[in-house]
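Here the complex is missing one protein chain, while the rest keep their positions.
Every chain is named by a letter (A, B and C) in the order it is written, and numbering of its residues begins at 1.
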């Protein structure tokens, strides 16, 4: 954590809401980032607590620093601020930071949906700053890189939406599948639910269990639809069914669609491979993607199959929800916003086993 | 383990292949069964090993008994034999036992498919006794109880097929859904893969992971189709995609279908509830089924939803793959075959957490 | 759950605090108990909630019953009450139930220590009813059976204390080891921490982790010392160090002591075997005890070794903390108190794997 002057190569950054799981992952990544220097890390509920006491995993690097209470002036003059707050909080934080910092990257959902009507429908409350929605760029570099380069305001993609959207978009974009009733059967580890303890996230509840949740009503549904449509120009409808599985990290999306014309598994894999050709954080292969191989990396693994018996397409993607699904994605966005090498501070290699 | 004379109420039973996971579960259930007395338990690879040494969980009951090598004469005169062997072995054991024992219940897949052509297609080898296929009754009591009462030869349902078939059949049977391209996205614990160590079942491979497997090619696909069609008279096609999750026991099937006519979630739940009304081992509820609540019980939990946005039906079922998906199901079949109370020796309550 | 009149064989029982993990385990065991009929189950924080909604594992048996708010009069005339409340609550509940019910079995720690001074020292508060401490019998049947037969007030042993005490007592009792500085290195699953979510029991905190906790200060320390001394008449001192491991159920105590005279592993095992000869819920063997084999059973597994290099004795015990460490133990105590067969409603067989 450098508090010194930044050179032409270095940028000063801060984190609002650094004590949650996306925050600790940002702290981990920033400790190894060659160009970004952390200046301030806030965590209101943990203000005054040493970072190393809450997260001993960071003790080898963050020896004395503490989480601070959020004060906008602490961010004055920073080049970039990451926001890692629960839903509903960053919509009021962004206006307080804007003008003080060069760039803002919000890891939450407050600025992902462009249509303000969707907030009361899916989140149960009106957006307090709908005028800002149109100013944010959606932070999924593989689909919207051009808009992200140099962007000032970025809404980093949600973990479920990233996985699902990356798996489905190539097939919608090429007009290969019917766009209605796309099915996403998603399996996710627990860290996506955050650090605060809940009845649904205790060890005894989660271990040795598989549990569908938020069936029909999950808030990432409109985000998936919006992202696919924004990229492809095709209206789609998605049935998104997440399942909680006993894993720390990792999301697997198994998506089902109906091809318009007969297609082979080889062709389906080729469509994915062509679409993501040259992407540094995408691996397309015949191998079926699994979640554990992604842990700690910023890589998405993808494959596809077509069932000759039923004619259905299965397209699958896996990633680490705290990396490519959150903090790694946010760093990738920051690199684009600041026009740094896109893979700065990010690894493609997972910690396995 | 009683070796004494059987009264009019008691029946002598044996197990071929008792050293695997379905075998140890049978041993556990038989220890508490009021009418069935275990006489012989074979396990060729573990012959001479004390049951309690291989499975200390059984040490409080099976104090001195050992696994024996399989000798058909040891089964002479028994009322019933359970067979818990890997695929391809029971097709040759059944002819050697038939005539010696009153009833045979095979927990494997050798006698589940009625069309001999399906064996080379899905299992890669011809059936050695196709003439016996027609004599076996398919052991899924909730759908085929009438045929199971007093039956002599029973092929107990596979764990994946039981979960999927129970979830889908009520909707196909009532003509509520289109029968083609039914999607079964299944999540299963590891014990279904059996006791012998494999690269795919080590702790480091399975833990913290979600992995699709046998995509497009899983052998339970034709079993699901056959069972639904046998019960409903409707030809169906199913895309079955299993995923391995880090759990000992438990299967969840999330099934997707297209209703022919608009339907509500309430109606869908009602269809399930009506179909399984009075079933001792089925719980239908608004609650989304999960796997952990089924552990150690013979109960299937089910629910359903209809998405008003996409019009799709989701029907879900969960069970313990070693109980209702294997050994508990086999005991239920034995009770029916011997015309005992159907729930003898079985519990509806799971060990939770 | 029978609400009907009890015959000479049947006893009416109630549970105060049935919504926690020891409560749900009591509900599971009572559903299969041949002589005990549940009449009332309270759970103040869950009053009005259906048992099956909080614990779908019980849905096959408890179809409509709800948790009630605690009202002492609901227990009027019952033969026995189980109390499964957090520490500090049952000391005030017992006086309100006494006289109304025949027997009281407290699963908590409020009446385990006989010396009132120990409560402020280890629990941080004075006991509000110290006059009752002397009336309770300590509920560890293998060591104190004579006092438990027909007892009116029983303080069921804590899970850590049961495991440790059973492993060490035979060696202290026979005078084989030095009684000072006995070391208990204990590993426990998470369910012992109860159902309410805490920072220390979330999946992400517990999974893939081993964590010592309450080092030097764990409240079960004086309980272990008191129990060993009460049985053997020898003053002992114990260093008790528990570790939280990623498991639902199960405790393993690895205990270290210094033999007074040289001893072999065979002799050590023999000392255990002789001490527990004939005990229905104890398995002593050369096999090293592990936790998973105990899940769902009321059995303790034990073994011992002596290291010829250092001369130290290792004595080990494992059990299911919700069964033999809590609710199974409580049922065993109830059977003794009501002079029923001691193993009524209890199994020695674990659900494995």
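FYI, contacts are C-beta pairs under 8 Å (C-beta built on N, C-alpha and C of every residue); 3 or more make two chains touch, one makes a residue touch a chain.
Note that the structure is predicted; figures quoted are calculated from it, not measured.
A.B. asks: Looking at A:205, A:294 or A:335, which makes contact with the chain not pictured?
C.D. replies: The single option touching the absent chain is A:294.
A.B. asks: So one chain is hidden, and I want to know which residue out of A:47, A:69, A:125 or A:349 touches that hidden chain in the complete assembly.
C.D. replies: Going through A:47, A:69, A:125 or A:349 one by one, A:349 is the residue touching the chain not shown.
A.B. asks: Quick one: say which of C:13, C:314 or C:349 touches the chain that got left out.
C.D. replies: Touching the chain that is not displayed is residue C:314.
A.B. asks: Footprint of the hidden chain on chain A, which residues?
C.D. replies: Its contact residues with the unshown chain are 21, 24, 28, 31-32, 52-53, 55-61, 191, 207-208, 248-249, 280-281, 283, 285, 287, 289-290, 292-297, 299, 301, 347-353.
A.B. asks: Just the residue numbers, please: which parts of chain B touch the chain that's not shown?
C.D. replies: 21, 190-191, 195, 197-199, 201-208, 246, 248
A.B. asks: Which parts of chain C face the unshown chain closely enough to count as touching?
C.D. replies: 180-181, 183, 185, 187, 189, 204-205, 207-213, 215-216, 221, 237-239, 241, 243, 245-250, 252, 254, 256, 258, 265, 288-292, 295, 305, 307-312, 314, 316, 318, 353
Following the convention adopted for this analysis, only the chains that are shown with their structure count from here on.
A.B. asks: Of all the other chains, whose mean CA position lies farthest from chain C?
C.D. replies: Following the centroid criterion, the farthest chain would be A.
A.B. asks: So chain B and chain C: same face meeting same face, with over half the numbers shared, or different?
C.D. replies: At the contact between chain B and chain C, which are copies of one sequence, the residues are largely the same (over half shared).
A.B. asks: Can you compute the centre-to-centre distance for chain B and chain C, using the mean CA position of each chain? Integer Å is fine.
C.D. replies: 35
A.B. asks: For chain C, which residues are shared contacts with two or more other chains?
C.D. replies: In chain C, the residues touching two or more other chains are 21, 191, 207-208, 248.
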